[in-house]
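The complex is shown incomplete by one protein chain, all other protein chains being positioned as in the whole.
Naming follows writing order (A, B and C), and every chain is counted from residue 1.
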Amino acid sequence: MVGQHFIRFLQGHPWFKLIWLGASDRSAGKKLRDAAPWRLDGDMPTTAADLVVSESKPHNAPRLVFSAMDASVATEIEREFAQAGHCIVSNSRNHRMESDIPLIVPEINPGHLTVIRRQQKDRGWKGMIVTNPNCSTVTLTMALAPLTRFGIQRIVAATMQAVSGAGYPGVPSMDILANVIPFIGAEEEKMQQETQKILGAVEDDHFVPLDARVSAHCNRVAVVDGHTVAASVELSAKPSVSEVEEVIGKFRGLPQERKLPSAPPRPVIYLSQQDRPQPRRDAARENGMSVFVGRVRECPVLDIKFVACGHNTIRGAAGAAVLNAELMASEGLLD
Amino acid sequence: MVGQHFIRFLQGHPWFKLIWLGASDRSAGKKLRDAAPWRLDGDMPTTAADLVVSESKPHNAPRLVFSAMDASVATEIEREFAQAGHCIVSNSRNHRMESDIPLIVPEINPGHLTVIRRQQKDRGWKGMIVTNPNCSTVTLTMALAPLTRFGIQRIVAATMQAVSGAGYPGVPSMDILANVIPFIGAEEEKMQQETQKILGAVEDDHFVPLDARVSAHCNRVAVVDGHTVAASVELSAKPSVSEVEEVIGKFRGLPQERKLPSAPPRPVIYLSQQDRPQPRRDAARENGMSVFVGRVRECPVLDIKFVACGHNTIRGAAGAAVLNAELMASEGLLD
Amino acid sequence: MVGQHFIRFLQGHPWFKLIWLGASDRSAGKKLRDAAPWRLDGDMPTTAADLVVSESKPHNAPRLVFSAMDASVATEIEREFAQAGHCIVSNSRNHRMESDIPLIVPEINPGHLTVIRRQQKDRGWKGMIVTNPNCSTVTLTMALAPLTRFGIQRIVAATMQAVSGAGYPGVPSMDILANVIPFIGAEEEKMQQETQKILGAVEDDHFVPLDARVSAHCNRVAVVDGHTVAASVELSAKPSVSEVEEVIGKFRGLPQERKLPSAPPRPVIYLSQQDRPQPRRDAARENGMSVFVGRVRECPVLDIKFVACGHNTIRGAAGAAVLNAELMASEGLLD
Partner (left out) sequence: MVGQHFIRFLQGHPWFKLIWLGASDRSAGKKLRDAAPWRLDGDMPTTAADLVVSESKPHNAPRLVFSAMDASVATEIEREFAQAGHCIVSNSRNHRMESDIPLIVPEINPGHLTVIRRQQKDRGWKGMIVTNPNCSTVTLTMALAPLTRFGIQRIVAATMQAVSGAGYPGVPSMDILANVIPFIGAEEEKMQQETQKILGAVEDDHFVPLDARVSAHCNRVAVVDGHTVAASVELSAKPSVSEVEEVIGKFRGLPQERKLPSAPPRPVIYLSQQDRPQPRRDAARENGMSVFVGRVRECPVLDIKFVACGHNTIRGAAGAAVLNAELMASEGLLD
């Protein structure tokens, strides 16, 4: 599924052209149209449909390779490609928490890319691996990014996540119709750890996680696309609600400054209606690349609470990786 | 809708018999079957269908009256009945937070009924008003009740609430299909205040709210029946996860001790499966009168987190009121 | 899933007791509680949970065996059991259309059981195989049964089928949330052929299908339980709408006459409300064993049109098979 989102997201991209598709032996040699049914809305893009799928081996592959591999196989294959000189921009979870592999949200921690120097040196790689976070982490960290100036100390976040986050076939309909599943395997740990890494610093080419405690409650709901996060945050500077609303609305990052092709003009958009954001009505706006925040209000337990919503398969997966690659290109890393 | 749930819940009740239905002038004089379409599953119970609806006036009404009136009209009418000697067991929100009106969950705070003495004396009533909490509050407080021994200090709770909580027609399908609505009018305030009152004490016939901070995030999801609550709790005694699981499983209250007709044998049931409780699979079990708790685990921010689920129109409304009335009957208050 | 429905449906059965569970080698030797997660609402019945699963071999199995095997393996195993003297009451599709195997809906064609004589003689079996129809066929044929007196000539039926009909994991949620899938593999052919066999006659121990043309349009919708069928029927006797409503309401069959334990008092129930039957509100009534019919009206193309709704995993699967077994027991076939 994420692979198909990559294909769709890269259609008409001004910098990158889809020329190579790697897959398991079983699919290699087939045209994409024959290798796998198209699961997204509409039809398979015809330019991609005629590409012949290759085996997932480095030879013949281009310099920039997006990885949407299943975590069970990604580790070795991604390393093999990086060793062979490829720039792996990976959506897989395998390498995210490794001590020399950047976990990037371009608006938040572009400076983490500097750790690639150490990654290449220590591992003897000519290529590199850069990762993007889990889909629910992206939504939370984008909403938190404007608040870092206030000193984030503690976060309690409850998610309501779309079924598309589980891929295909993913969540059985018997489990989710008219229901909530209050558990997503390993998701809470990922949200907690990844958030600390992304919002953290880099010192001497080493990551220093944010010294804030994070607690996640992850739930699956009957939504197709769009993860919603209800969060309470403790902030050392004790800003007012209106100060928080203001910094959210004004937040911009390096992708906006550099006008990267997939960068949304406003990465975090504040919605003032009392019942927004909503996944079906908001997540796909701005090409699915912005995160929407609403209901900023005082929290009786921590300081501020709010609701955030983002598109899990675009900003939370394929679009996140493409924006990472654009950032890397703008840094000269793909040359 | 709540009225219809009362009718259904009272079918075959061993202590109470439905003999009188009060409604607005518009419906008065009609048989119930002609006064309003039946919105619940199945058919309107035939014994109720032939009852003639009366005007909502005290004369002719029985001693015990359940109120499911809309908050916009409930205040005056409920007082008028109490003045005239009726025992009003109300599901309406109007009187819940008043300083001399008990807000009861029979397993948790049956002792709050003693304030009725002061209520009757100060207001000069021969009757009385007793209320039950908002549907989401019941689920949260039932799950918290076994934890009070550990000293509850802070609670952050995010709800995923069923559409039946909004009555009929209630939530438009355009708003909720494949969507989440992260807002329910006044719900967060109700959960926060009611929780403190219910878990609080009574001193000299006055309520003393629990001195704990409560923060609620209330969300509507595409579920028919059953509210789910993801909660983090700070506990002064710092119990272990297994200690928490144990007290939840062992929790019993006065309704269980007295074997009140609608009391579930186990008011709070601990589910050990990692993905439970779930509203569609669990809320209606035990006649909808138990609250189900699962996923007790350590919270990196507060101390313990868990998931709770309860049936919002039964334990959260009609069943709650009937159990209140049973408790009152067992105290001799309805004689 | 159907196996689990059998387990639940047989709880407390007055004639049959669950004493033996057969499954694949992989599960054999385990207690049921360890062999498979419980997918239905609530908890696994404790009496069944402790049963040790056996290999699917005839030795040790009781005389009466319900089969919910996957069609891919059912053919050979069911025959092996019948050969060894077991009475196989099967929900699998494999043997339904064979020329000497009864396809029974007890209210409609109990007389088809006589073909068992020929089945046993021709195949040299001491046991027997009896089948029940596909879940959508049951709903349609039950609704049509009262109309056979009017001479059914042509039927066009469009279904809206619940996801539980596809088992577990079954329909991916990505396919069905806020969607319709206008295709269910082989379902239309099954509905068309099975309907003709069930509504047909038996002559000299041979089935004579009903000489009526049947066209089915099968669709999957976002419903948990309950198949809905919108049907138009051509009837040679040209009855009026009220005549059709009347015969539907009065319809009774042999299970009602013999008061079989699982027989609903009224197998087909006519609902007069203009927007009924509805799967979520009606399918589970009457223990899920009745079929509900509404909206009988004139059809501008054929003669009469109506809506029918039945519970697909009860009346359409487990309950259907148990009622078949009760009918067989009442005929002395299980002695």
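Assume a residue touches a chain if its C-beta (ideal position, glycine included) is under 8 Å from a C-beta of that chain, and two chains touch if they have at least 3 such contacts.
Computed from a predicted structure; not experimentally measured.
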| item | value |
| --- | --- |
| Touching residue (missing chain; options B:Met69, B:Ala82, B:Ile155 or B:Val171) | B:Val171 |
| Omitted-chain contact residue, chosen from A:Ile108, A:Ala178 or A:Val214 | A:Ala178 |
| Touch with the omitted chain, as defined above, among C:Ile7, C:Ala222 or C:Ile248 | C:Ala222 |
| Positions on subunit B contacted by the hidden chain, ascending | 39, 163-164, 168-178, 222-224 |
| Residue ranges of subunit C at the interface with the undisplayed chain | 154-156, 158, 160, 177-183, 192, 213-215, 217, 219, 221-224, 228, 230, 232, 274-281, 294-295, 299-302, 305, 307, 309 |
| Interface residues of subunit A (partner: the chain not displayed) | 40-43, 177-178, 224, 280-282, 284-285 |
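What we mean here is this: only the chains that are shown with their structure count from here on.
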| item | value |
| --- | --- |
| Centre-to-centre distance between subunit C and subunit A (centres being mean Cα positions), rounded to whole Å | 47 |
| Separation of subunit A from subunit B, taking each centre as the mean of its C-alpha atoms, in whole Å | 41 |
| Residues of subunit B touching at least two other chains | 177-178, 224, 280-281 |
